[in-house]
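Removed: one protein chain of the complex. Kept in place: all other protein chains.
This part shows chain A:
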Amino acid sequence: MASSKIGVEMEKLSVEQLKAFKEQTDLEVNLLQDSLNNIRTATSRLEIASSALQDLSNRPLGSQMLVPLTASLYVPGTLHDADKVLIDIGTGYFVEKTMAEGKDYCERKINLLKSNFDQLIEVATKKKSVADDAAVVLQAKLKQLAPASS
């Protein structure tokens, strides 16, 4: 319903205005797409963290492991304490939490991101349809103009 109303408004615009409008909406669609991608990567990182915690909690104390210092340098270490984990909560703050709390944190963040993602995808699809409508109207206008000018 809303899109048809916008469509009527678009009919009234001149070709130049329509072009500008389409460019604007395309830009917004791209921006939203970028945000969606960012959320997706953040979610996957949290999922990796969550599975790492799961993995860590399953190991017995004192088990040998290799700790990555850089991408290519690993040093041997032993698992000293698998019950307490440090969690980066942003802006330089880290909080010590128990394993269960850590998992809960990851879970919460993933859920938060998922709900944001759902909201954003709704907005993005709406914007996309508006941009598509604008493209269709623009094409029609250009076609109308073409025989008139030739």
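Going forward, a residue touches a chain if its C-beta (ideal position, glycine included) is under 8 Å from a C-beta of that chain, and two chains touch if they have at least 3 such contacts; residues count from 1.
Here is the rule we use: contacts and distances are computed from a predicted model.
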| item | value |
| --- | --- |
| Chain excluded from display, named as in UniProt, from "Proteasome subunit beta type-6", "Eukaryotic translation initiation factor 3 subunit H", "Prefoldin subunit 6" or "Mitochondrial inner membrane protease subunit 2" | "Prefoldin subunit 6" |
| Contact partner of the left-out chain, one of A:11, A:96 or A:122 | A:96 |
| Candidates A:48, A:86, A:100 or A:140 - the one touching the absent chain | A:86 |
| Contact set of chain A toward the excluded chain (per top definition) | 16, 20, 86, 89-97, 105 |
